[in-house]
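Omission of a single protein chain aside, the complex is shown with its protein chains in their original locations.
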Amino acid sequence: MSKIQQDITQALKCIKSGDTVLVGGFGLVGAPLTLIDGLTERDVNELTIVSNNLGESGKGLGILLNQNKIKKGIGSYFTSNRDVGDKYQKGEIELELLPQGTLAESLRAGGAGLGGYYTTTGVGTDLAIGKEEREIDGINYILEKAIRADVALIRAHKADTLGNLVYYKTARNFNPLMATAAKIVIVEVDEIVEAGELNPEEVVTPFIYIDTIVKAQQVLTKEGVVAV
Amino acid sequence: MSKIQQDITQALKCIKSGDTVLVGGFGLVGAPLTLIDGLTERDVNELTIVSNNLGESGKGLGILLNQNKIKKGIGSYFTSNRDVGDKYQKGEIELELLPQGTLAESLRAGGAGLGGYYTTTGVGTDLAIGKEEREIDGINYILEKAIRADVALIRAHKADTLGNLVYYKTARNFNPLMATAAKIVIVEVDEIVEAGELNPEEVVTPFIYIDTIVKAQQVLTKEGVVAV
Amino acid sequence: MTVQLNKAEMQHAIAARVAQELEGPCIVNLGIGIPTLVAEYMTEDNIYLHTENGLLGVTDVDDEAIDPNLVNAGKLPVGEAVGASFFNSSDSFAMIRGGHVDVAILGALQVDETGVIANWAVPGKNIMGVGGAMDLLVGAKKVFVTMSHTSKDGSSKLLKECTYPITSTRQVDMIFTELAVFKVNAGQLKLVDLMPGATIEEVREKTEAAFTE
Partner (left out) sequence: MTVQLNKAEMQHAIAARVAQELEGPCIVNLGIGIPTLVAEYMTEDNIYLHTENGLLGVTDVDDEAIDPNLVNAGKLPVGEAVGASFFNSSDSFAMIRGGHVDVAILGALQVDETGVIANWAVPGKNIMGVGGAMDLLVGAKKVFVTMSHTSKDGSSKLLKECTYPITSTRQVDMIFTELAVFKVNAGQLKLVDLMPGATIEEVREKTEAAFTE
């Protein structure tokens, strides 16, 4: 059965209310814009969204936020969307703020079957409150837990028909990590090539991680997001 | 100052008695054969060697073993060299046996500045004796500590003059991990190319990790190890 | 009277039987020994083989195409499939522990009657190698075990309790020997198939572990 899906709504059908969803990207760079757009059209709510940012005001995940579909956001930099702060003040959204490296590492740990890890990042700060502190070989660490999710929405540059992925420049960011840490992984790509066209040495995400492939219908350009 | 070093002895000068040394490779595949050979000629002892195997009897790290230069071995599969067992029985070497995935993950954790991590591997077995067990979200894990070293000896396929590396097929194995987890990293390669010749998307080990580059003088072929 | 198979024939018979249980699409990791032979009997073309030393998409290789730097976890020469990929050891074991490998097929020294196996150490001998066995046992979605039914001295390898150090507390899913096939359900062995030439009496006689029929 082919992993390639033409219909975005169909591709996103697996997402249910209450799900935890990983969303790739650093701001708009490397964000699965087509899939995010599709998600705003689905009638699901109480979502936990794990993403570095929650979009910008009224854009991308920002639309989902304004639709009140997000119960909780887990990320490192919500500042890029002022609506997040407003909703938080009103008690309309829970937020879990993590250092960017911890967000990335927790996703990797989730994908790698680890329970958690001891990191130096955040020790002695307000973000360590409630987290176990521990000295190992004379250095202080805090315990951070792995992140795992129901669904991941990611973006890559090319997929082969099996689902092997390569990325493009700094649009790589969180995407390869999120590909490993969810039960179902949906990728949006610029181009789909035949199996065998990607060099086995250069594949960044092996096909083992990918369930569904869609062609991107929205692309980030110098002029902003445009439909293709 | 160029990282390229013609003289193997000079490249290995940084290794001192008592050092912990990471040695790449899975058996002979991806092992830094030239550097290992050079190490057997250095007058250092009391070494802790971290490597999946300790060579084969009388070959590679097996020579170092027979020279009584190894105080302790950390690895996952010493069975490939029967001399290791003999020395262990006589109390002439300490051994720390780790599951292969734990060995790899501990090296990654070392390179990534983590103190340790909770893994499911080994829970309830003899290899978990003395290790902290902990339940996280209903799953039992054991705590494994990061591995860091003084020096890493690794093998790659190509280096550019800056030290960016790409690998060759299954000769990749532990090498990219060990590149991150030692204070000084020496790489042996088949080919040195100009900076700019490796595609930035395909670099596996960024040059940030590499201190010294040498050309391989011993290569694994179908006919065994041959000098080039 | 049972036709007596030699050791190699027995191993091939087991491997062929295991292959029948593999249904694509799936990702399979093959251990050293009998498991490696399973590849010869797989018929579906959407079964991909993973080897923990860093390759997804393992295939057979012709003698003239052997590359000393392209090997499986048993250090035997292999080839690469269309759509293969190479990765480092931590990424490879992340796949395994993270639950991304569907089936691991492993050899065993002993299996107990709950499906727990011992396959990495023998008491009294130096404990010298574990490799990827413990990782595969905790991580693979399903674990199939292949082994000869009895030891050289004729004693059962399916025991009430393992006398060798266990590899994981995880119970395997199926056990394949030259005599029988067992499924493990809720910590109990169930005989699901007799191998050609084997009788239920012989299986009963050579199996110390309790099992249902």
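Think of it as A, B and C in the order they're written, each chain with its own count starting at 1.
What we mean here is this: a residue touches a chain if its C-beta (ideal position, glycine included) is under 8 Å from a C-beta of that chain, and two chains touch if they have at least 3 such contacts.
Computed from a predicted model, the values in this text were never measured in an experiment.
Taking every chain of the complex into account, the chain not shown here touches A, B. Interface note: of A:30, A:116 or A:206, the residue touching the hidden chain in the full complex is A:30. Residue in contact with the omitted chain (choice from B:7, B:46 or B:201): B:201.
Across the interface with the omitted chain, chain B contributes residues 1, 108, 110-114, 160, 162, 164, 180-181, 195-196, 198, 200-201, 203, 206-209.
Within the complete assembly, residues 26-30, 76-80, 84-85, 88-89, 95, 97-105, 107-108, 119-127, 167-177, 204, 220-222 of chain A touch the chain that is not shown.
Keep in mind that, in the parts below, only the chains that are shown with their structure count from here on.
For the pair chain A and chain C, the distance between mean C-alpha positions equals 36 Å.
Between the Cα centres of chain B and chain C there is a gap of 29 Å. Computed centre separation for the pair chain A/chain B is 33 angstrom, with centres defined by C-alpha atoms.
Multi-chain contact residues, meaning those touching two or more other chains, occur in chain C at positions 80, 86-87, 90, 93-94, 96-97, 138-139. Multi-chain contact residues of chain A (touching two or more other chains): 112-114, 200-201.
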